[in-house]
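The complex appears here minus one protein chain, its other protein chains still in place.
Right after this comes chain A.
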Amino acid sequence: MANEVCLRTLDLERPWLIEQYQSRGGYQVLKKILSEKTAPDAIIEEVKRSGLRGRGGAGFPTGLKWSFISRNAPGQKYVVCNSDEGEPGTFKDRDILRYNPHQLIEGMVIAGYAIGASRGYNYIRGEFWEPYERFEQALEEAREAGFLGENILGSGFDFELHSHLGAGAYICGEETALLESIEGKKGQPRYKPPFPAHFGLYGCPTIINNTESLASIPMIMEKGGEWFADIGVKNSGGSKLFSISGNINNPGVFEIPMGTPFSELLEMAGGMKDGRKIKAVIPGGSSAPVIPGEQMMALNMDYDSIAGAGSMLGSGAVIVLDDSNCMVKILERMSYFYHEESCGQCTPCREGTGWLYRIVHRIETGQGRQEDLDLLDDVADKISGKTICALGDAAAMPVQGMLRHFRHEFQYHIDHKRCMVGVG
């Protein structure tokens, strides 16, 4: 059971074309909803029943998020799609945009209908030119076919959708930074509350969902929430796109049921490269705490299984590392990333990410001090939970994970001023 939801047209030739999407029943469920005038609340209930949790990283239940919007409040409301895809290791939304853009469009129109919004934006990261052009072409096709714009299919329902291009800033993946960015400002996260459901884009009620979350909606509506929930396991409904990369033979995007054993996913991805031994796995994007390889081999790819091992499923970005990797060097690179990408708005994050990077960097370069590991713990603790947005936590969690499982490797670096793996 693979490619049942977001990648269900992948086997077709030029699957991004509207005829191809329609040849698999695409836009049928939108037609049905509009012609039968399905009650918006019934749609939200169906999404709740599906157990769909936000695929952008936080795993918040999508149906519940939609129910926070007061549909009948006057004024504009917005549906915003988050295709910023910047969490290192994640490369799945790019495939949805490239290969199945119409399913995302259909999902966004249904979302608009459900929350009473007549406008939407898809925020695509600036580097994604090819996916952007595909999506733009799909928008044109959908407009021409009458699935977007005014009075869609004669139903009286209007929905206009545009894409916004980013310009290189990981922080714009954070939902309120993303809204600021659409408003033509620096992408600095807002204080919450108020949450976007009350005060979102241009101050209007807004739902923001990940590309994969929204692209899952048409199938949920077509086949029912229960069908979707049953693909997965308890607390983790549906299938999920896993972006798997690192030291493996066949990296790529795999859409498989939630709860699939990691060992099976690794096998689909061709197993370890050069017959090397698996050392560690970062299971949910670079901010997810690392899990040792043997432990990972016994886990399943669902929220609870990964959380039970002290990490998180996040965006489903699985980075597999073999025994040639020095964990100090890996952490150094990740810490550099968070320091570079901090928007600088709050002190614990701005200063703390710099400290984390400098300390790991000096350990990596043989300048580490005996007190450094405690210092790393301490700085990570001082960032966690004390910042405006979750980038602070995202920077702290990998440090905490590395020290939990690979402290000895860091200690060796400090004691011997070199790497125990023979690479760093």
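Just so it is clear, a contact is a pair of C-beta atoms (placed from the backbone, for glycine too) under 8 Å apart; a residue touches a chain by one contact, two chains touch by 3 or more; residues count from 1.
As a convention for this text, contacts and distances are computed from a predicted model.
Novice: Of the candidate names "Manganese/zinc/iron transport system permease protein", "NADH-quinone oxidoreductase subunit E", "ABC transporter ATP-binding protein" or "3-methyl-2-oxobutanoate dehydrogenase (2-methylpropanoyl-transferring)", which one corresponds to the UniProt protein name of the undepicted chain?
Specialist: "NADH-quinone oxidoreductase subunit E"
Novice: If I consider the whole complex, including the chain that's not displayed, which of A:His162, A:Lys234 or A:Lys417 touches that chain?
Specialist: The missing chain is touched by A:His162.
Novice: Per the definition of touch given earlier, which of A:Ser216, A:Asn247 or A:Thr387 contacts the omitted chain?
Specialist: Considering the complete complex, A:Asn247 is the one touching the chain left out.
Novice: Using the touch definition from the top, which of A:Tyr113, A:Phe157, A:Tyr170 or A:Tyr303 touches the missing chain?
Specialist: Within the whole complex, the residue contacting the unshown chain is A:Tyr170.
Novice: Under the stated touch rule, tell me which residues of chain A contact the chain that is not displayed.
Specialist: So the residues of chain A touching the missing chain come out as 76, 85-91, 93-94, 121, 125-130, 162, 164-170, 181-187, 202, 243-247, 251-253, 282, 286, 317, 319, 321, 325, 329-330, 333-334, 337, 340-341.
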